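Complex shown without one protein chain; remaining protein chains in place.
Here is chain A:
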Amino acid sequence: MIRSIALFLSLFSPVLLAQTPSNLDELLEQVKKDRVVEQQQNELRLQNFIAERDQQAQLLEQAKAELAAQERRGEQLNGEFEANEELLAEQESLLQERSGSLGELFGTVRQIANDSRGALETSVTSLQYPERNAFLQALSERRQQPTIDELQQLWLTLQQEMTESGKVETFTTPVITATGEVEDRAVTRVGVFTFFADGKYLRYLPETQDLVELARQPVPRLQDLATQFEQAEPNTWQPTVVDPTRGAIMALLVQTPNLKERIQQGGWIGYIIIALGVIGLLIALLRFVILFVTERGVRRQQKRADKPSAKNPLGRILSVYDQEQDDDVETLSLKLDEAILRETPALERGLTTLAILAAVAPMLGLLGTVSGMIETFQAITLFGTGDPKLMSGGISQALVTTELGLAVAIPILLIHSALSSKSNRLIQILDEESAAIVARNAEQHNNRD
């Protein structure tokens, strides 16, 4: 800095110092003087440059020396790094060698914790030991090595579940009843398979950890078994029910529709079939009462053949003879036939209707089947065969109407057969026996004469 100012001053001082010359000689003097000064100044500058050049050369020397030193150091460090790298690899392989089985153990522990969390959450014993789920979850999500304590606790938890799944226990816990209320009940569980309270089977919902009473219970025999099991003395043998699917079969029960839902599946054809069945049953009941009363009257009349009463068909036929005693045999025979013909339609009334109903009900069932299949195929047209759930609506209509048709036809068929054999019998009595009774009466009459 100082040097550059000096240089600046030396360059410009002649100009600054110069005085305006008054004549040519003075100018010559002035020029001569200035030349000397300039020469001196150039000398000075040259010296300065040389000095500076030497200085720079020295600096270059210095820098070169430093570079060499640094290069040497770099080489040294490189060597060191390589050595360390080698050491590190060596140490790592040593670590792997030493912790090889431990690393596997960690993975296994996490996997087992995860698996058993799934299994234990769906197990009903979670109701009695709710804290273990949190522990298992924490263990399955850990990134570090598990401690000995944790390993032991995992082992104990699994052992506990095994022991509990072999036990029959009764404990009090809140149960959601079929009406939706929450009540404290004494629940008996058979291992982790079946649970019941007061003879009603329960279902465990792992998502909410609730016990729910099944809306539809299994057959009464199994319910009785549950009740007997609950009331049994401790340490005695008692048969019971085990659901090896841990509640999956019990859950299926809830899905089966009841009678009312079934009938609704049949649609309007189903209702028509049921209406026909009701009409048939009413006709059958009416005819049964009428035929029963008539048959009783006829039987009574058979025993007291001499006193015909107008209240039953046989009596009415017999009274023909009483009115026509004086006629000849041929006239009597014709009159009897006429009287019999008058009586038979009343006995056969309604039977044809029943026969038609018994024939029509399965046909209506078939109609329902076809309309259900049409629905199914429409669903297939729209959605393809990919979703069986969409197709099964039409199929269940088809099947339910067929079933209803059969269920209506079979009883009506049986009733029709019973009624028609009854009425046939009565007609045979009227047809063939009435003449015999008349003949007997006439013979007695003639003998008395």
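One rule holds for everything that comes next: a residue touches a chain if its C-beta (ideal position, glycine included) is under 8 Å from a C-beta of that chain, and two chains touch if they have at least 3 such contacts; residues count from 1.
To be clear about the criterion, contacts and distances are computed from a predicted model.
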(request) Between "ABC transporter permease", "Phosphohydrolase", "RNA polymerase sigma factor" or "Ferric siderophore transport system, biopolymer transport protein ExbB", choose the name on the UniProt record of the chain that's been left out. (result) "Ferric siderophore transport system, biopolymer transport protein ExbB"
(request) Among A:156, A:252, A:341 or A:374, choose the residue that contacts the chain missing from this document, as touch is defined above. (result) A:252
(request) Could you tell me which of A:55, A:170, A:209 or A:333 touches the chain that is not displayed? (result) A:333
(request) Taking the full complex into account, find the residue in A:120, A:202 or A:399 that is in contact with the omitted chain. (result) A:399
(request) Determine and list the chain A residues touching the chain excluded from the picture. (result) 219, 252, 255-257, 262, 329, 333, 362, 387-389, 392-393, 395-396, 399-400, 402-403, 406-407, 409-410, 413-414, 416-418, 420-421, 424-425, 428-429, 431-433, 435-440, 442-443
